[in-house]
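Let me begin by handing over the structure; questions about it come next.
One protein chain is absent from this view; the other protein chains keep their places.
Then we have chain A:
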Amino acid sequence: MATRSQTAAVLLAGALALAACGSGGTSQAPAASGAKTLVIDTSFDLKTADPGRTYEPTGLIVGKAVYETLLTFDGADVTKPVPALAESYELSEDGKTLTLKLKQGATFADGSPVTADDVVFSLTRVRDMKGTPSFLLDGVEVAKTDDTTITLTSEAANPALPFILPNPALGILNSKVAKQNGATADAQDKAEQYLNANSAGSGPYTIESFNVSSQVTLKANPKYYGTKPAYDKVVIRNVEAATQKLNVQRGDSQVALNLSGDQVTGMPATLQVEKTASANVIFLLANQDSAISKTTPNAKFVEAVRKGVDYAGLLELAGEGSTQAPGVIPSQILGALPADQGAKRDVEGAKAALAASGLSNPTVKLEYPSELTVNGLSFQPLAERIQANLKEVGITVDLQPAPVTTALDNYRNGKEEMGLWYWGPDYPDPSDYLAFLPGKTVGLRAGWKEGAAKEIEEAGAKAAETIGDDARKTAYADVQTKLNASGPFIPLIQPGQNIVTAASVTGLEYHPVWTVDVADLGVK
């Protein structure tokens, strides 16, 4: 048997190892709050810091901070574009020409002035590079009339253009610097690597470090000509929602962006919780292609589903901050239907509609992305709830969950009998929702071909050309009323966007395009 001293020696070795590892634990990292650093936790959806390629939520946060656009929105109000790099704008009466006057005195992070040439180059580059956001400027010609005037000309009336221009993807680049680093206004562009490590913008922040999977660090732009931001440094970290909650509660971060309705209930009073409906609309689609389904193209069947869904129950599932979507256009955007026009549950009406459809005990397949969450809300419980709702009406729903990458295939190719999906605005203008019309992106996914619904298509075409806020409101409301009456889509809910901030952070507003404008945040 071993002696006591042998045992002691072995134990000591172990203890030493533990002690060596333990020493760092007690020496807490130096307090970060002294310097004005803001830590934002979010689940990353990020690919690039090149504004011309930016399309993902986290990328838009970065883009908004680093680049400036011609127009922007004031706070969270997306119904009225306001000047940014352009001091004024004017849309011609036919809606085809947008004239912008450039602000004087704006400078890039290297101190050089923002010129009309930079604007022309940046916008042309986004359009012709054929990156994900290039559709924003489809068919738009960009020209400089003089050193301070830019004109954007579209082939057809384009009243949405002022609402598109604030998109951070249309941020203005320092064209000289960008060109030196491989930027070209065509598909050969090679500037992305450079732009992922450096900033060539005129925004309040510049990029200090950029990593698509873990962390982005921004530092205040010392040459910024506008109001200096309150924080010298902003760290945006990729953190799971459950950990985000603990981090912000412990004070390790100051902002948590992705908490679900459940997670924000019972937050301590020391934290601020901003609960608003997000601009994402979750909807059902019933395929109109008779080759895909014998059941779903039946208008009475769609009516039965519309009346059979328990909207209030879905809201309960979705938790705080969520609202019912009365139409496909979310509440924040011009032209949204008033809340009282949302569909209501009417089980008897649903049964009557089903009886009138001539279908007896129909069974339909409902496809949806199983692991996708929108604002912390998973599609699985929603689909199960809808299945239970429709069971009461006499419709059997066969749930067909699939990973999003697989599910997207059928959805995109219009092969789903029924689908549960969501649409977030590409830009906060009702024209973005014309995609739901026959023959358009989402319409086709519901097997709804051009010419399938003449009346709705005409209403859509009219809305697209209507100019003036009030006239547009009426026109888009008309499109949605018609869609709700006979279209293949059933708008369900807008899940809540819950943002938790430390008590010290002021000025946070949820924005439907860039989630949060970090330069707007202050310190109490």
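The rule is short, and it goes like this: a contact is a pair of C-beta atoms (placed from the backbone, for glycine too) under 8 Å apart; a residue touches a chain by one contact, two chains touch by 3 or more; residues count from 1.
The working rule: contacts and distances are computed from a predicted model.
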Among "Glutamyl-tRNA(Gln) amidotransferase subunit A", "Cytochrome P450", "YceI family protein" or "Peptide/nickel transport system permease protein", find the name that the UniProt record gives to the complex chain excluded from display.
-> "Peptide/nickel transport system permease protein"
Which residue of A:196, A:263, A:276 or A:389 touches the chain not shown here = A:196
Which of A:299, A:352, A:404 or A:467 touches the missing chain? It is A:404
With the full complex in mind, choose from A:143, A:156 or A:246 the residue touching the hidden chain.
-> A:246
Touching the hidden chain, out of A:217, A:341, A:380 or A:504, is A:217
In the full complex, chain A touches the hidden chain through residues 1-3, 5-7, 9-11, 13-14, 17-18, 21-30, 32, 35, 37, 39, 41, 44, 47-48, 53, 55, 130-135, 138, 187, 192-193, 196, 208-209, 211-215, 217, 233, 235, 237-240, 242-243, 246-247, 249-250, 252-253, 371, 403-406, 408-409, 412, 423, 426, 435, 440-442
